[in-house]
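Only a single protein chain was left out; the remaining protein chains are all shown in position.
By letter and in written order, the chains are A and B; residue numbering begins at 1 in each of them.
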Amino acid sequence: MTRRIACIASNTFREAVRDRVLYNLILFVLLLVGSAVLFGQISLEIERIVVINLSLTSISVFGVVIAIFIGIQLVSKEIEKKTLYTVLVRPVRRWEFIVGKFFGLVETLAVNTFFMALGFYAALFYVSRGLHKSDLNILLAIYFIVLQFVIITSLALLFSSFSTPIFSAIFAFALFVIGTFADDLKNFAALTEGATHWLITGVGYLLPNFGSLNVIGAVAHDQPVSLALFVHNSLYAALYSCAAVCGAALIFERRNLK
Amino acid sequence: MKSTQYTTAVLSFLLIACFAGSAVVEHKMEQLRPAATLEEVLYIPSSKVVKRMSVGFEALVADIYWTRAVQYFGAKHIENANQYKLLYPLLDMATDLDPHLIPAYEFGSVFLTQPPPRGAGEPLKAVALLQKGIRQNPDSWRLYQGLGFIYYMELKDYPAAGEAFAQGSKIPGAHPFLKVMAARTLQTGGDYLTAQMLWQAIYESFSDGLIRDNALKHLRALQVDREVLQLEALARAYAARTGHLPAGFNELVAVHVLRSVPRDPLGYPYELLPDGHVMVKFYRELPFITQGLPPGQQPSDLDLSTQGK
Partner (left out) sequence: MPAIEILGFQKNYTVGFWRKKQRTGLKPLSLSIESNEVFGFLGPNGAGKTTTIKLLMGLIFPSAGSARILGMDWRDPKVKSVIGFLPEQPYFYDHLTAPELLEYYAGLSGVPASERKRRVAAMLERVKLSDVGKLQLRKFSKGMLQRVGIAQAILHDPQVVVLDEPMSGLDPIGRREVRDLIQGLKDDGKTIFFSTHILADAESLCDRVGVIHKGELRGVGVVSELVTSAENANRTEVLWNGATTAIAAVESAGAECKLHGQTAHAILPVARLDRVLEIIHSHRGQIISVTPLRSTLEDYFIQQIGEKPQSALEVSR
């Protein structure tokens, strides 16, 4: 079982890496990181802050775009190209296929983020004339961003298990935006009462919450990130994405593959 | 097929378990997270940068900051923290992005001004904010009203207050009350009736729940202050006549000095202390009062009132 999942995962990774479109996106992000350096020169005292803020935000947003982009293709493209058929008639369970795809994509995103992070640290080095101890803190922010990718990927997978590529992409991106403003949604829920309150609160839990995963602002001001937050965020990402992947597998088990 | 049913069962169970788990963790995290720092809430502290990034959605982004300001203040208000560091930056950012966001100016004028724990205690910042608002919205007479209010109530700068009210009254469509206030502040300055009129105006002209509630509390406090002083004077007069202070208000009722035991705005009877001071029954329910407090109690205490929001 794990052997097959690992097989699918590494094949997914290989396929994604050889797809040149990825490189364009990474390049784009690196350009953006570079431009952040120029941006920061608007006001010197917040140069470092702006570089960090803008770069991490770019990595975050474009990483999500990449996650959605490949994620949607995972199932849809395979069906279209009928590669899926030849896989599923082998002793591979449908759910193993989904799980394998998921891990393959997470692997891809992790590697992507690694390269983007390298570019970012290069920019930071240039701006701060060297690296400081507090820069390590930023790694945590990047880790949290990767956790966001994991969640979005699982959602993209969920949608592409039953929906067309376009709609899956739209839903997944919409959830990313909503997830980023999850705190404001919760604020709004606190203002309401009765049935509306429960409904909105329920929806709030159903939707992904990226509020606590977003520590970009904090690390920009060299504030420490607590261990408790690290643990809780990791746990949240693991549980939530597991739920989404289970959902994807359940749907996929039943799907007629026309 | 058995194995498919088994798979479905396991997957369904995992789905529900993991989702429930994630909700629990999320809930726990909300309690764990420190109150949003300046950086988190502002995200990017320079309004120039934010403006550039908003690219056409300034109004929306302004609204988001504005909503956060209200929520932030609401949350802090309940927590009774003594610092509202974020309030001014949030309002400043929101109004930079959308200079015509009048509610933000108005909100700021009230809650930036008031001393802690019920406000930020930064009247000068409130003035700066309002002046920015007036520059951007010269036709908004309510901003002049707000400005005059701050000068009068907090900064005790009666000429400046009068000037603000006068300017505002010149705007077509301004509430006639502004003219009256201009005259009064220039003449009197510092008296109870003016204060009452000002708070009454705020209560009537604003629709925001927090602001109205705040104004109501001030009106009650003014009433209490006045009534307590009047009752204490009454007790002293009685003592001068009879040679001893009344034992309680019942005595004054018995001798027809008072028609009935006097009650505070909340409906509870005032208490007459042996030393001639008058006290309210539940001082915690009447914030802002400066008279009628228990002996030794300072006016600026925690607002633990449960009335209103």
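In this section, a residue touches a chain if its C-beta (ideal position, glycine included) is under 8 Å from a C-beta of that chain, and two chains touch if they have at least 3 such contacts.
Just so it is clear, the model here is predicted, and its values are computed rather than measured.
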item: Residue, one of A:Cys7, A:Val61, A:Ile170 or A:Ile200, that touches the chain absent here; value: A:Cys7
item: Contacting the left-out chain in the complete assembly, out of A:Tyr85, A:Phe167 or A:Trp198; value: A:Tyr85
item: Residues belonging to chain A that touch the chain removed from view; value: 3-4, 7-8, 11, 14-15, 18-19, 81-83, 85-93, 254, 256-258
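The working rule: only the chains that are shown with their structure count from here on.
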item: Whole-Å gap between the CA centroids of chain A and chain B; value: 42
item: Partner chain B, residues of chain A touching it in the complex; value: 39, 42-43, 46, 49-50, 53, 93, 95, 181, 183-184, 186-188, 190, 205, 209, 212, 214-218, 220-221, 223, 226, 228-229, 232-233, 235-236, 239-240, 242-243, 246-247, 249-250, 253
item: Chain B residues touching chain A - in the complex, by the definition given at the top; value: 4, 7-8, 11-12, 14-16, 18-19, 21-23, 25-30, 32-33, 36-37, 39-40, 42-46, 48-49, 64, 67-68, 71
